[in-house]
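See structure below.
In this view, the complex is presented without one of its protein chains, the others remaining in place.
All chains are identified by letter, namely A and B, in their written order; residue positions are counted from 1 within each chain.
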Amino acid sequence: MRIGLLRDAIQSFFRRPATEKYPYARRAAPARLRGALHFDPARCTGCGMCVRDCPANAIELITLDKKNKRFVLRYHVDRCTFCAQCVETCSFGCLKMSNEQWELAAQHHEPFTVYYGNESDVTSFLAQLARAKTDVVPTK
Amino acid sequence: MHTHAEVEKFVVPIGPQHPALKEPGHFEFTVDGEMVTHASVRLGYVHRGIEKATEQRTWVQDLYLLERICGICSHTHATAFVLGVEKLAGIPAPPRAQAIRVLVAEMERIHSHLLWLGVAAHEAGFDTLFMYTWRDRETIMDLLEGLTGNRVNYSANVLGGVKFDVDAEQADSIRRGLDFLQERTEHYLEVIRRDEMFLRRTRGIGVMTQAEADEFGVVGPTARASGVARDIRIQAPYAAYDAYPVNLVVEHAGDLEARFIVRVRELLESYRLIRAILDALPEGELSKKLPRRIKSGETISRVEAPRGELFYFIQSGGGDKPTRVKVRTPTLCNLASVLTLVIGHQLADVPMILVGVDPCFSCNDRAVVLKSERDEKVWAWEQLRQYGIDFYRKGKA
Partner (left out) sequence: MSVLLSLLAFPGGLFVVLSGLGYEWLDRKLIAQFQNRIGPRWFQPGADILKLLFKEEIVPRDAHAWFFIGLPLVALAAALTAALYVPMAGIEPAFSFPGDLIVTVYLLSVLTLCIGVAGSNTTDRFSLVGATRTLTQLFSYEAPFLLALLGPAIVAGSWQIREIVAYAGQRWLLLTQPIGFAIAVIGLMGKLELPPFDAPEAHTEIVAGALTEYSGRGLGLFRLAKDVELVIGLTLIAAFYLGGLANPIEFVVKTVVLLLGLAGIQALLARMRIDQVVGVWWRYGALLALGQWLLLIGWEVFS
């Protein structure tokens, strides 16, 4: 009677298991991994194409001052599908997906809304939000 | 009209929750002892209204929506859609992009068949083969992650091309991974052909002759295991398949063993194909820009998913959103054959026959019409749509 996996089983018995012992042992993520989105405000012109093309409405672009190019990007991590269409759409190279930030689980709501922009812009916008005590800001 | 049979009907339900099914679907098998005498199916448990949702999203957004109809044939859905849209717009993608699309499609086929092999072994109670094939599947998933950025839902396509390139280092790591997988796959082919216990569960079970296959209209590896020489990649080549021809893999026995052998031989064929692509990738750009509004018209798009022929009908009204996208997945064709094949087999063979057609229920579910005894009518698409619009309008008022 032929047993197909006999040699395999005997070899496996003396080998280390193939299981990766995450989280005690982590492998390095590949360079192209599509993790969380990162935004660099330096080149943003406020065209809003990334907002339009996102299939999950995960990006909102808040215009603080259009002429001086001060924009704040509100990124909803919990809505994002990590498709990288926004990266492809942005013709100025402001967006990229991180390959280090991929362990995104959290136990509260706060880490899931991320604000990107120049530091002063973000602080002033958050202060504005706190004053208004409402979460609705016109985006386009 | 009910007739009372002498033997009381004993109905074994498989689904919607059942360890044999990876996704919900309701089968009812009428058994007499262990012998199946009748089978029926009811689907619709994973219907998400994707076809309707495509009408409210732009072409770009729809690409990612349709990609998520299924996890293991996601790239083929995206490719079918994108090829159809490019046909409507009259702007085909450049050759390098088409080649990379085919590369990812074949890697997805490898992933899907290895996954299926493990699941089928698990249904037979052969857990060791399940563990080994899924361990080897990690290799192809790591390769896909390195190439595309994700293990499933590769998001490789954009309208007009692909998102990323294959450089020399990537090509090398893919070749090394394929060498390992080739050796393992040839070993699994031997196991399937020779392991005595496994053959007892697969040889001579669920036999479908070529005539029956034509009558049921089955597609994909299920049909090719019964001698039907049908493969969209060969008969209607799309993307770059005319530049990299595929050899047809066909078996004639028509039983479960043949279905296993066809899929494992297709794995070997995919390895060869990927090597051919990597050796001769055409130079050029990665994508062309497509306009936001696609010219009005209708088109169909057919691709060979790992399970068979995937069929898309796309209709554009000239705007930035499609007016209709219709998806017909291969599992819909194959599932009806299961209902006829199981009759006369034992209950223990039923999960094996079901997994032999490689069912993918989430690909499958479109709108379902439930006939109740009091109120039976057949809805036209426009009626159903209007009903939905009125329903929500009433709710909001």
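One rule holds for everything that comes next: a contact is a pair of C-beta atoms (placed from the backbone, for glycine too) under 8 Å apart; a residue touches a chain by one contact, two chains touch by 3 or more.
Since this is a predicted model, take the numbers as computed values, not measurements.
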Missing-chain contact, candidates B:R48, B:R176 or B:R200, resolves to B:R200
In the full complex, which of B:E123, B:E145, B:E257 or B:E304 touches the chain missing from this view?
B:E123
Candidate in contact with the missing chain, chosen from B:A280, B:A348 or B:I389
B:A348
On chain A, what residues meet the omitted chain?
3, 5-6, 9, 12-13, 15, 17-19, 21
Over the whole complex, note the residues of chain B touching the chain we left out.
10-13, 18-20, 31, 34, 121-129, 131-132, 135, 195, 197-198, 200-201, 346-351
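Going forward, only the chains that are shown with their structure count from here on.
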In whole angstrom, what separates the CA-based centres of chain A and chain B?
29
Chain A residues touching chain B in their complex are 1-5, 8-9, 18, 30-34, 52-56, 81-85, 88-89, 97
How about chain B: which of its residues touch chain A in the complex?
57-58, 60-65, 67-68, 128-129, 132, 135, 138, 142, 145-150, 153, 155, 158, 163-164, 187, 190-192, 194-198
